[in-house]
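Everything on this sheet refers to the single structure shown next.
Note that one protein chain is taken out, while the other chains of the complex remain in position.
Up next is chain A:
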Amino acid sequence: MSSIPDELSYTKEHEWVAGLDDGLTVTVGITAYAAEQLGDVVYVQPPEVGSSVEVGDAVGEVESTKSVSDIYAPVSGEVTAVNSAVVDDPSLVNGDPYGDGWLFQVRITGTPDDLLSAEEYTALISGDS
């Protein structure tokens, strides 16, 4: 079973959101489960710093040997930072999806009410497999 840290929130698109409790700026990445499903990540195109994103927007791409997946904005707001390290070394997404493999940060203006808890996300991917 992939690791699913308790303190994060999750989306049905297999992204994680950190820092919601502070209510200002959150960090977004893809889950260990998503990284495992994708296989070796070879290319990451994060959104542009300064761009406005709405919940559910396709804002970037994660590409692996076999497939390409959109990155969706899990919250609304302004992109304040992207992880240039992961652009240079996409394997960070596989190696440390919740740490050095983070993708981007958003200063939030709106949070959807359907983000999942770790427990709910665990149930989601158990149903998947």
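Assume a contact is a pair of C-beta atoms (placed from the backbone, for glycine too) under 8 Å apart; a residue touches a chain by one contact, two chains touch by 3 or more; residues count from 1.
Just so it is clear, contacts and distances are computed from a predicted model.
Participant: When you check the chain that is not on display against UniProt, which of "Asp23/Gls24 family envelope stress response protein", "ATP-dependent helicase Lhr and Lhr-like helicase", "Aminomethyltransferase" or "Acyl carrier protein" does it turn out to be?
Facilitator: Going by UniProt, the chain not displayed is called "Aminomethyltransferase".
Participant: Return the single residue from A:Pro5, A:Gly39 or A:Gly56 that touches the missing chain.
Facilitator: Of the candidates A:Pro5, A:Gly39 or A:Gly56, A:Gly39 is in touch with the missing chain.
Participant: From the list A:Leu24, A:Val68 or A:Ala123, which touches the chain that is not on show?
Facilitator: A:Val68
Participant: Mind pulling the chain A residues that touch the left-out chain?
Facilitator: Residues 36-37, 39-40, 42-43, 45, 63, 65-66, 68, 94 of chain A touch the chain that is not shown.
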